[in-house]
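Apart from one protein chain that is not included, each protein chain of the complex appears where it belongs.
Showing chain A:
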Amino acid sequence: MTDISTTSRRNFMKLAATAGGGLVLAFSWTNTLASAVMEVLDDTNLASGKIDFNSYLSISPDDVITIFSPNPELGQNIKTSFPMIVAEELDADWTKVKVVQAPLDTNKFERQVTGGSGAVPHSWERLRKAGATARQMLLEAAAKRWKVSADTLTTENGVVVHKASGRKLTYGELATEASKVPVPTDVKLKDTKDFKLIGKAIRNVDNYEMITGKPLYGLDVYRDGMLYAVIQRPKAFGMKLKSVDAAAAKAIPGVVDVVTFKNNVAVVGTSTWQVNKARKALKIDYEAEAPLESSSDHDRIFKELLSSKEATVRRKDGDVEAAFKKAAKVVTAEYQCPFLSHSPMEPMNFFADVRPDGVELIGPIQTPERARADVAKLLNIAPEKVTLELTRLGGGFGRRLYGDYVLEAAELSSIVKKPIKLVWTREDDMTGGTYRPAVRYRFEAALDAKGNMIGYKLRGAGINSGNPTREDNFPSGAVENLLIDSIEHQSPITTGAWRAPITNFLAFAEQAFLDEVAQAAKKDPVQFRLELLDKAKNAPVGAIKYDIDRMKGVINLAAEKAGWGKKEGVSQGFSVYFSHRSYVAQVADVVMKEGKPAVDRIHAAVDCGIVVNLSGAYQQVRGGVIDGLGHAIYSNLTFKDGAAEQSNFNNYRLIRMKEVPEVDVYFVNNGIDPTGLGEPALPPTGGAVANAIYKATGKRLRNQPFINQPELKTV
């Protein structure tokens, strides 16, 4: 092995010849590409199977290029987008690229995580460099063979070309020789204007498997000798297990065992159906160990929190009390959202086989590294003894950031000493916790006589919500006197990140409130926002942590494309939000149908930097808008005595095809590096819709879901 640079052992790029010849370039998705250490491995290493890297691109002599994709794929299209970036710089023939999902491997990859819209921004440069490095080596191999300078060579579609002589060699033909070329340390990346693949609409690499029903998901994992398991957890948050009578359950055919651990009663058997039947025959007593809360309690708690003196100050600019004292007009409003279930279409599940020689885990998880570490800790073994293979995730929406079900599967397998597949039913999924927290906000704005916003107050109060504000987001920085604080009620009901955490509702509340303020100031809502942004630009107050020009860019694009202020017979509402690293502005078109407001169309202007895959990106925006719209209008999870009152899609409503408006998507083309798209399209939707409904009906919707609001019922 030859270390070309020695800055860090963890940041490396490996090169090796495969056993059958060919180039294998292993690259790690690590933090600092500049310090990438490269190692050249000899044939024997690979031939003997000792090379334990998983993230690499390989080129076989028959021109097949294999690219491993390390991040969990849950529909955000990473398994297609990542390889596209590598293939772009490699100048590969995309039709000959094979994509393989890599298992968890912390030696080879960093941030094998899906969440926070962060994968492409994090990996953009190192993926490009991985492709470009391999390309450079292929060029040098061809140069050597033809005895010409590498500068005189070009590549196209998987072929190295010497224009002067007309000679050509495919990457496959050059792969073995290229593998012997020293790994270049400083390769030139393409000018983004020369991209051929990035920015195109490329079909999902798993399409064939998905449309023909091939096993892809965690629930599709089957093994010889595997048992099925379901778990009865306490029916209410705040309850704990007291006693179990499993006699009747054990008598059901197919049941192998009933075991109790922590507050769980698990039924293990030979089929999913039989263990579920047996579960219903369990006789379990529970007792309360914490308050059994109901939604009516939360409504009261919100009132207390909003007037509490105990809140934590998140941001303070100027003298907000003085501003409100001298205000010509004050606008105040409160907004509230319910708990939500993530409800990915594939319920939680995991395969675990705990054996004396090691642990095998297979299934859908957004955070495989943490899950493995937690399992190792639980079983008191070294993490190296645990392997974790990732399946395609049937949705995640944040729920699969939490590995509770992985731990359950591992613990259960360790108890029954059998490979097991733990299956959560839909009911388990919906009643089992880790919800989007319920939150209530109070906004106050002070206007001077000319309608300038001179003071702004926001109090965020939530149930297990952490800080439910984003104190440095717009309009912070544009208001002289500002106070943002938050307060939380700690509850036995478990909560967690839900797609676009916090902002999935905060954006609605804030953008709807700004519409109220614009109205009080007698200003056009778009103009009002642009003026605030000008203020933030020309006379910034405190730190500004968003990009003013990018935000203005999407505002102007959305207004232009939607024909803002120019449409007859349509009521339009506006909204703009910065979340994660990207900017999205939306205009909702609402029309009256049979006396009721109906969302006819949503225009979305998006600045996520360079779009990698136009097909994936377009759908990501439409899907985000539909997600935002559906949950704002329909979805609602409530509690009675600590138990969720909704348990399946018959009483927890998700948006369906007939309820979906047209969604037009426009991308800002500014050539900056990608800034992420898994979440940012969702937050603005609720606000745009509520503001449009206000225009159409004169009714302000301040609470979600809209469908339950008296304002909407009386229209």
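The rule we apply is simple: contacts are C-beta pairs under 8 Å (C-beta built on N, C-alpha and C of every residue); 3 or more make two chains touch, one makes a residue touch a chain; residues count from 1.
Definition applied: contacts and distances are computed from a predicted model.
A.B. asks: As a check of understanding, state which of "Peptide ABC transporter permease", "Fumarate reductase subunit FrdD", "Isoquinoline 1-oxidoreductase, alpha subunit" or "Carbon-monoxide dehydrogenase medium subunit" is the UniProt name of the chain not shown.
C.D. replies: The chain we cannot see is recorded in UniProt as "Isoquinoline 1-oxidoreductase, alpha subunit".
A.B. asks: Which one touches the absent chain: A:E488, A:E531 or A:D627?
C.D. replies: Looking across A:E488, A:E531 or A:D627, the contact with the absent chain belongs to A:D627.
A.B. asks: Please identify which residue in A:D220, A:D257, A:E389 or A:D472 touches the non-displayed chain.
C.D. replies: Only one of A:D220, A:D257, A:E389 or A:D472 touches the chain omitted from view, namely A:D220.
A.B. asks: Quick one: say which of A:G75, A:G238, A:P338 or A:G433 touches the chain that got left out.
C.D. replies: Considering the complete complex, A:G75 is the one touching the chain left out.
A.B. asks: Can you list, in ascending order, the chain A residues touching the missing chain?
C.D. replies: Listed in rising order, the touching residues are 74-77, 201, 203-204, 206-208, 210-217, 219-220, 222, 228, 253-254, 271-274, 277, 343-347, 392-397, 425-426, 615, 619-620, 622-627, 630, 648-650, 654-658, 660, 662-663.
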